[in-house]
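Left out: one protein chain. Kept in place: all the others.
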Amino acid sequence: MVVDIIRPFFIGLYHAFKRTFTVKHPFVRLKPTERYRGRVMLNIDRCISCRSCTNICPNMALEMVKFEKKLVPQYDAGRCCLCNLCVEVCPSMALSMVHEVEFSEYTRKGLIYPPDRFSQPPKPITEKTLTVKILDKKRGVAHG
Amino acid sequence: MLEKIGKSLMNIKLLRKIFNWGRAWSLWSVHLETGCCGPEDMARACARFDTERFGTLPFPTLRECDLIFVTGFVTKKMAKRLKLAYEQMPEPKYVIAIGHCSISGGLWWDSYSVVQGVDEILPVDVYVPGCPPRPEAWIQGIRMLQEKIAKEGLKK
Amino acid sequence: MIPILSFSEIIELILKVLIFPGLAFPLLFAMIVIWFERKFLARIMLRIGPLHVGPLNRTGLFQPIADFLKLIQKEIIVPDNAYKILYNAAPIIASIVASMSVAFIPYAPKPDGGYWMIYYTPWSLLVILAIFTARPFIMVGAGWASNSKYCTLGAIRAALQLLAYEVPIALSLVSIVIMSRTFDLAKIVEAQSSIWFIILQPIGFIVILIAMMAELSRRPFDIPLAEQEVVFGWPTEYTGTQFALVMVSEYFDLCAVTSLITVLFLGGWSGPAIPILNDVSPILSGVFWFLLKMAILTVIIIMGRGIYPRLRIDQLLDAGWTLLIPLAIIQIIITLFTAQWWIPLLGGV
Amino acid sequence: MSIMKLSMGPQHPITGHFRFILDVDGDLVLKLEPDIGYTHRGIEKLAEKRTYLQNLPLIERVNSYCDSVGTMLGYLEAIEELMGLEVPERAKYLRVIAAELNRIASHLYAACLFSVATGLETMLMWPINDRELILDLLEKLTGQRITYTYPTIGGVRFDMSEGFKEEALKRLDYLEKRTEDYYKMLLWNHTFQIRAKNVGILKPSDAIRLGIVGPNLRASGVKADVRKDEPYEVYDRFDFSIPTGKNGDSYDRLEVRFKEVEQSINILRQAIKDIPKGPIKKWAPPIVPKGEVYTRVEAARGEFGYYIVADGTMKPYRLKMSPPSFRNLIALPYLCRNVPLADVPVIYISLDLIPMDVDR
Partner (left out) sequence: MTSMEEKVVESIKTRFPEDIIEAKVQRKNRVSISVRSDKIYDVGLFLRDELGFNHITSVSGVDYIDTKEFEVIYNVWAIDGKVLVSLRTKIPRDNPTLKSLIKVWEGAFYHERETWEMFGIKFEGHPNLSLLLLPEDWDGPPPLRKDFLLPDTPQEKLEEKIKRAGGQ
């Protein structure tokens, strides 16, 4: 019983001097995995205005609007649930998922992506990126 | 009397800057989960992303909190409590809407019991889209709020 | 008759009251301990804790300052059906009472006789005990005045716990007094100049450490503040500045308690003289050893929050009445039988 | 002292989306009445309006809190049974891998909540840290952290990417080693044991009578697991055991979850070892033939039942879910009678109720 009371004390002390898990995020970034679904991106030239994406979207995030004499979807990031159904159903491969993580806005309007903004790729990440791997056998903790 | 002195003190630019700095770097958040972004709330507070680095700390009593994360959809039953919780918080207070459900109702656009966007009941400061947003996005939301506070003028 | 003080005595008094054991020291202690607690617990949890606040974007040292600045800006809400006078007065009384006990603790000997303390009295141990006894009444008063259910529950729990743990504290002090034959804290320290009481009375030390942790409502015993059960206990309804005062008063208490245990069991300022500090003033050397011992005790008390779950109120009271009090009594008996051999070895008295 | 009505939640550090109405006498809780519905979205109604494919993200969010794959499998099982669709072998294995990874993540989450309920914040962080590693794996497999929408009608969305196997095995080894620390810190911690042992004892007969499912039922000593009783997917090919508890108290409920994590690691190793090559998806028609079906799967929190009435169109006529937490809910008022106030969070968390799951 006494051992069970005292043991956590030493485990706690031992962990206090281990390497931490924390990634100092805005300064050091984790690399998202290849498949990560951040948001949808449109390739306007490929779009054939077939409306299959707006029909299948379960949350009405896509809406057809007129853009340069062509009907193309407009994207509402404030409605999209990233379920990938539209990308799968698109017959001309015009939609794709991109690795954008940070696209918060101060206003609701900023989350609506008109076709020209919808078709722009995300900004490339400039900060140091790293991948998570199991390391540090000696200290027994993961993350890098 | 005291308030008057406080107000005149706050008119000094440097002091206002210092006070804004204090507000921005000590945003304590409420323990109030409304929807299913809850596990990410845990993840952003825990070791890998650790928002305590920015002074954002989940705090048990809402009498001390400055920040509500609206984590996910808000049902009509919850909306009343959310509003009540918001009213119980002392000024200054901020709201971050997390996830598409709390921004616009999202997946539940035709549901009979979900509020279509939390901005219909509370004033939202930052919208963080995603389903659920990654902890990185939460951190961006917090940092955007900090920038907003730093630019803020006199409050109260 | 008012004693006439010389200039150097006035300077000394101002130093004492405002800087070292007086006003600035507990505030600085509270700030550093809040910062250290958050950092250290974060390290146990394998994360970093406050980091980007403060100098160099690397330390988070200014986190308590940011928190304090924020808290004093917050609106003060007084619940409608609260008993307003007591409700508003409680945090102020709590912080005053908590900082009072520091005045009676000797921190270092002065080279020309006397001690570095604000107010010298031969009954300082009793005074401090009396101050500690006042705390539960503030808590109960504040909880009752808030007129909220969670506050009331927290206040009841605080009263039960604090009153139950007064007894083992008092009992373990008995054996100290038997050994040192005085109520004067300074004399008690001097008695330990050759051998510390922690070696002579280990059981008493354990009892008083556990009981003081309970008295301070630190983690395994933080039942009055249990956030999973009663939100935040008796200070639940406090906002802004009042809450800041409540929090600070808790750390003042921590400061007083660690000082007291250092004085009673760890030999106070006694330790080998540090050459550099000794050159400036021998007081500094004593203070250094005192603060070091306080720091170790603080770490031990803080650690509890990172490693133990909270006890239940009935288990806590059980432990108090059936484990700590018998242990303290055993310590008294042992002391009574062995005191005759040890007392000649003790210094001072 | 007279009886006091105490309302706990929904803004309360432990209750999540619940509200409890407690009758408190001093520090003793005489009666607890759960007030649920704070997360009710009407998924069953919405599902009648959407097509079977559009329902996928909807169904998943019934329990997107931790266990979305386990939740979805039941729905897919039901549709595939109605269609008479045989899923490719590789897809079955991938589903099992995703479901078991999800189960580990969910149980780690449960463990961390449990330690919060007793006030040990360190063990809140550690399992979440290691859960991050599992979420990384899942993200590598499915492309999302929490809501994967990974299995689909007729198979799964994505194949295993390169290097997934090695990565997964490495992390599982790490997790297995790491569990020791959990035992030392939490389960063998004397302070924790006196808090959790003999609290909220659920006898096996009561557990069956009340219809408790999942790890809670197994902690009471009843050997019932859908993976063994009615093997779905390819669970009949793996060699694993069902851990059961002895007393049925809160401590056992946690210990069973920890042992289940070990069994999941065991299953994952076997699945990763003998996963066959082949296609991962079969084309499925959008229209489901007329019929009725009831399927059960073992999600992380217990047995998840789906009752689907199809009327031969693209949309289900009626979709009834019987989620595990809703069925475990009845144990909460049953166990919280005449207990100290401090035990209420422990009992509540030990049942591992997730409000999303209860309310749908």
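Which chain is which? They are A, B, C and D, in the order written, and residues in each are numbered from 1.
Basically, contacts are C-beta pairs under 8 Å (C-beta built on N, C-alpha and C of every residue); 3 or more make two chains touch, one makes a residue touch a chain.
Quick caveat, the model's predicted, so the values are computed rather than measured.
Contacts of the undrawn chain with the visible chains, over the full complex, involve A, B, D. Summary of contacts with the chain left out: across D:L46, D:M125 or D:L138, the touching residue is D:L46.
Within the full complex, the residue among B:P90, B:G117 or B:G130 touching the omitted chain is B:G117.
Across B:R23, B:K77 or B:K93, the single residue that touches the chain missing here is B:K77.
Although one chain is not drawn, the whole complex shows that of D:I36, D:L138 or D:V256 it is D:I36 that touches it.
The set of chain B residues touching the chain not shown comprises 75-77, 104-105, 109-113, 116-117, 119-120.
By the touch criterion stated above, the residues of chain D touching the omitted chain are 36-37, 40, 42, 44-46, 49, 208-212, 222, 224, 229-230, 294, 296, 303, 305, 307, 309, 317-318, 320, 322, 326-327, 329-330, 359-360. Seen from chain A, the chain kept out of the figure touches residues 60, 79, 107-109.
Heads up, the rule we're going with is that only the chains that are shown with their structure count from here on.
Among the remaining chains, those touching chain A and also chain B are C, D. Touch-path distance (fewest steps) from chain B to chain D is 1. Farthest chain from chain D (centres taken as the mean of C-alpha atoms): C.
Of all chains shown, the one whose average CA position lies nearest the global CA mean is B.
We define each chain's centre as the mean of its Cα atoms; on that basis chain A and chain D are separated by 25 Å. Residue positions of chain D touching 2 or more other chains, listed in rising order: 12-13, 57-58, 122, 124-125, 129, 132, 147, 185, 189, 191. Residues of chain C in contact with two or more other chains: 42, 44-48, 51, 227, 231, 306-308. Against chain D, the residues of chain B that register as touching in their complex are 30-36, 38-40, 42-43, 46-48, 60, 62, 73, 75, 77-78, 81, 85, 107-108, 110-114, 131-132, 134. Residue ranges of chain C in contact with chain B, taken from their complex: 38, 42, 45-53, 60, 62-63, 65-71, 73-77, 227, 231-232, 235-240, 243.
Residues 40, 42-48, 51, 303, 306-308 of chain C are the ones that touch chain A when the two sit in their complex.
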